[in-house]
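For reference, the structure I am asking about is given below.
Yeah, one chain of the complex is gone here, protein chain that is, but the others are all in their spots.
Entry: chain A
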């Protein structure tokens, strides 16, 4: 990566951080007011809502400091380039999104098809997506998928007496 594109990426990163500070600030303000509605008690000075309010106030103050500091670092042109830079960043990390998406899907289907089958499909398919594809790798992936799905289920149920979801079938 050349110096110029590195600087552009750094600036886009700073804008992304700025957005995160705004999200944290909005959430802390919202939760501050939500905490103020928690009923207080006659038996103590601070109620159940006081500690979250203190934490939210501190988060809010720090977020403002972070926002001011971040705004100083970002040039006017940086905002215009932000969308392109984020798109490029996401394209470079497409495997992360595929892997996390597969994990989310896997977790959603565990209660339906059960741990063993869901794990076998998840492990095998993610390995196939990530691997350099050749016969040896596919055989290794298949064995690993079987061992860490049905094998793990057997280990937990028989040795540790922890029963993993069986599914509705």
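In the analysis below, a contact is a pair of C-beta atoms (placed from the backbone, for glycine too) under 8 Å apart; a residue touches a chain by one contact, two chains touch by 3 or more; residues count from 1.
Quick note on the criterion: contacts and distances are computed from a predicted model.
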Chain left out of the displayed complex - its UniProt protein name, from "Electron transfer flavoprotein subunit beta", "4-azaleucine resistance transporter AzlC", "Cobalt transport protein CbiM" or "Membrane protein": "Membrane protein"
Identify the residues of chain A touching the omitted chain, counting contacts across the whole complex. 13, 16-17, 20-21, 24, 28, 31, 34-35, 38-39, 41, 43-52, 55-56, 58-59, 62-63, 65-66, 69, 92-96, 99-100, 102-104, 106-107, 110-111, 115, 119, 122-123, 126-127, 130-132, 137, 140-141, 144, 148-149, 152, 156, 160-165
